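Missing here is one protein chain; the remaining ones are kept as they sit in the complex.
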């Protein structure tokens, strides 16, 4: 893929300073620029790199005026970072464009799908599956019977969607994600064994949901496990049966949410957080990494940390107190001695 | 799938009150009942919903007498919850019934299998594999050379079973589960690199074991990693090489068990628990979520919590003490001041 600096400038409505015919074939960070690459300058901290970068062209702000001569071609735009992101999106959409049905793949007789489908080899569409337009299903992905998948959704290689689940439009499911596995529900028997409680519900992902690699979302016992619009889940996350997660909540890797818990909108979870079952978490709650959350949170917009969680400020005070604990022990011993000395007088 | 209330009643040996011809095609919770669905009433807390539910039929106890008029059809049975579970099992076994071999799939010449096999497309049976009766292997699952799989076992899409492993009867393995990957065993070399210690053993799952989505169970260095009868493992669990887990132990998601540890029978682990290697855990031990277990437990039937674990009562006292720590610090400062005042007198 080869494109001229002048074409990039035209695409972005930018102004060229330097060689407008220089050919670009990759992207780079300004401090690691290589010949043939396009870079950008947004953070003033990186300003000095522009005089040394090997990148062939750099997106800069409209008001940027170099103090010395430059090797690189400048493309002046309103917002260099945003313009760069736009170029990256275009770049990926071209370099990674997929359309058509590779063979062998498996499409049930009664499966339906819209235009511009990509179905990779060894991908599987079960009975009565309904797939929207411009959906990309990579090799080896599995879509169980009666699943529904919305427009523009990308399902990467090896994703497994169990029967009867619903995936919205503009979702991205990364490799190894499992949607709709059975909830962990068992009834203890008198002999100590467990009887399986049938898990007859499903999983619903609304629009614009992203699910990370090897994340697992269990189907509901009855009803639905629901991941609402715009939720972003990182890798290796566990979402148990009957959980609900509100709009635009973002959860970092290796966090686990136990059964029937309801998480509000616009919450942010650090990595490796554990959330107990059957609790409710208010909107805009934020949790530090490795937190342990065992109770309902009713006040919205607060920061939490620790295991069990306390508010962030208390948590920091606790961390300091624990650090000073050996010191405190010494003080107490000192006090005991002094008191004994007084009593002996 | 459409079935009359009278057919459900006949199946359960129940008695109908209301329209016995009402058609049912799904199940629901009583508080979220929809027309055409069957529900149940077991918990007295939910009693009032029976007068409003949109469910077309509800399983109730034999002695239930409504206080007001009802829209829904009642089916009176001995134990509504158990009856409902029975119906759910039937429902799933019908809606999700699979039999036959889909193409393309891969069956080695010398692989053997019993009647009523389901082998999904892109599933793989290695050399000398032995599969029992009524086994269901979903699309894209992989069963390595010389593996043995018992009757009635379900292996969902994308499960990977490495060579020479043994899976019992009536097991369920969820998507992304990996059985028999190499144990994490390396011998440190003088130059700081690691030499791989060959992992020649296997994994044995006994009967009635359930393994959650994306859970990994490593093969033994020599001998077997053994998961005994009735063990239930949730999603994203790590079981290292040479571990043994006793009958009917249940382990929640994201827990990890290090190499060569022996866990007793009927234990229960919360989520995200960490268990050290080469230790032994007595029967009926129970562990709170996020516990860290670094020593052998010899006394059976106790509850543990915290990291490192202490008995549950101590753990709760510690949590309270830590919470009160800033208060304790203040008291000590106060004492120091008072003592100083005394000494000055």
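Letters are used for the chains, namely A and B, taken in the order the chains are written, and counting of residues starts over at 1 for each.
Going forward, a contact is a pair of C-beta atoms (placed from the backbone, for glycine too) under 8 Å apart; a residue touches a chain by one contact, two chains touch by 3 or more.
Since this is a predicted model, take the numbers as computed values, not measurements.
Undergrad: So which of A:14, A:80 or A:120 would be touching the chain we can't see?
TA: Checking the options A:14, A:80 or A:120, the one contacting the hidden chain is A:120.
Undergrad: Of the residues B:230, B:274 or B:288, I need the one that contacts the missing chain.
TA: Of all options in B:230, B:274 or B:288, contact with the hidden chain holds for B:274.
Undergrad: Using the definition of touch stated at the top, determine which of B:17, B:30, B:119 or B:236 touches the missing chain.
TA: Per the contact definition at the top, the residue touching the missing chain is B:236.
Undergrad: In the full complex, which residues of chain B touch the absent chain?
TA: Its contact residues with the unshown chain are 104, 106, 122, 124, 140, 142, 144-145, 158, 160, 162-163, 176, 178, 181-182, 184, 186-187, 192-198, 200, 214, 216, 218, 222-223, 236, 238, 240, 254, 256, 258, 272, 274, 276, 292, 294, 307-308, 310, 317-318, 321-322, 324-325, 328, 331-332, 335, 338-339, 342.
Undergrad: Using the document's contact rule, name the residues of chain A that touch the chain not shown here.
TA: Contact residues on chain A toward the absent chain are 27-29, 32, 85, 88-89, 91-92, 95-96, 102, 104, 120-122, 138-140, 156-158, 172, 174-176, 208, 210, 212-214, 230, 232, 234-236, 247-248, 250, 252-254, 265-266, 271-272, 289-290, 319, 322-323, 325-326, 328-329, 332, 335-336, 339, 342-343.
We take it that only the chains that are shown with their structure count from here on.
Undergrad: Based only on mean CA positions, could you tell me how far chain A sits from chain B in angstrom?
TA: 26
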